[in-house]
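For this depiction, one protein chain was excluded, whereas all remaining protein chains were kept in their positions.
Right, subunit A next:
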Amino acid sequence: MMTKLIFGRYIPGNSVIHHMDPRAKLLLSFYFIGIIFIANNWPTYVILFVFTLLAIKLSGVKWSFFINGVKPLIWLILFTVILQVLFSASGGHVYFKWGIITISQLGLVNGIYIFCRFVLIIFMSTLLTLTTPPLELSDAIEYILMPLKVVHFPVYEVALMLSIALRFVPTLMDETEKIMNAQRARGVDFGEGNIFQQMRAIVPLLIPLFVSSFNRAEDLATAMEARGYQGGEGRSKFRILKWQARDSWATVSFAALTIVLIVLRA
């Protein structure tokens, strides 16, 4: 059920992209989402696609993972694209007009651009999550948030919560599955009947989940204290992030991409 989601999963691998510094990957992915909006004509979109597909090729992850990443969002994408096509201002040749609905050349082109943007963003963020273990991501976020310490933002605590949360997502999913099965065996129908019946069916799932989360939190806190955890200040690190040549090269290629896009922009 939930396990079908590709988004947010990590596929172990041994490519250049897998070995990149997670900070570089995280920042460059965000940067990529930013520069997608520079593109506004066909050549720029083609360049963006070539760049993304090259990155995917470099990661050695199968194409099917990316296609599957787009699948759950396809309706949202199509909905946005159709709205854009139907209601955008007229421009260029007008093919069809009825009331406020106008299908024009400009509208169609804009629709396709939006489709491309969605696909590019999903491909790049899927590439990030597929090639980066969640713990590395949370290390990267901790590092990136570090400057906020100046304004007394609890960076260590947030990073700790984040890494614990990430660690327990699969555990909680398993637990959910298990309790669901146990309750189904006792005659609960999940996802059947009207909305009120469905909501009532969730109670025997939610309460045990909350209770087990409380118990788990208590056990974990005790275990952490027993191992000498006293808060984030003054701790050393086991996983040390290293910026390497490949990260610099990646940054350079993104800079080059930006320049090319600006030049080709209409």
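Keep in mind that, in the parts below, a residue touches a chain if its C-beta (ideal position, glycine included) is under 8 Å from a C-beta of that chain, and two chains touch if they have at least 3 such contacts; residues count from 1.
Quick note on the criterion: contacts and distances are computed from a predicted model.
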item: Protein that the absent chain corresponds to, by UniProt name, given "Multicomponent Na+:H+ antiporter subunit C", "Phenylacetic acid degradation protein", "Energy-coupling factor transporter ATP-binding protein EcfA2" or "Phenylacetate-CoA oxygenase subunit PaaC"; value: "Energy-coupling factor transporter ATP-binding protein EcfA2"
item: Touching residue (missing chain; options A:Leu108, A:Val188 or A:Val260); value: A:Val188
item: Residue among A:Gln84, A:Ser125 or A:Ser212 touching the omitted chain; value: A:Ser212
item: Residue among A:Asn14, A:Ser64 or A:Ser236 that touches the chain left out of view; value: A:Ser64
item: Chain not shown, touching residues in subunit A; value: 3-4, 6, 11, 62, 64-65, 68, 175, 178-179, 181-189, 192, 203-204, 207-208, 211-212
